[in-house]
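Note that one protein chain of the assembly has been removed; the remaining protein chains are unaltered in position.
Then we have subunit A:
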Amino acid sequence: MTVVLLVCAVILTVAAVCTVARMTKGPTLLDRAVALDMLVAIAICALALEAALNRHIHTLPVLLVLTLLGFVGSVGVARFTHGSDDIDAERP
């Protein structure tokens, strides 16, 4: 079981590195927000793997909080991107 979780950890690390690469390279702010949302999901997977390795349920509520945190972060960025919809605020 430990070997399987180790392989999964390596795969998730590679996925996280790709996501951080997109976050640094992402031309627009929204690319970075999408990559950030994915990084949160990868963090949730990593936490689940850790909970599976040590067989405890202490960190399960953290998964729930992280899910909502990622969502609120993305929605916040989408809402307040320049020119996204606040028509009156941008009128010169």
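Please note the rule applied: contacts are C-beta pairs under 8 Å (C-beta built on N, C-alpha and C of every residue); 3 or more make two chains touch, one makes a residue touch a chain; residues count from 1.
Basically, contacts and distances are computed from a predicted model.
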item	value
Choices "Monovalent cation/H(+) antiporter subunit G", "Methionine import ATP-binding protein MetN 1", "Hydrogenase-4 component B / Formate hydrogenlyase subunit 3" or "Sulfate ABC transporter permease subunit CysW" - which one is the UniProt name of the chain not shown	"Monovalent cation/H(+) antiporter subunit G"
Footprint left on subunit A by the chain that the document does not show	1, 4-5, 7-8, 11-12, 14-19, 21-22, 28, 30-31, 33-35, 37-38, 41-42, 44-45, 48-49, 51-52, 55, 57, 60-61, 63-64, 67-68, 70-71, 74-75, 77-79, 81-88
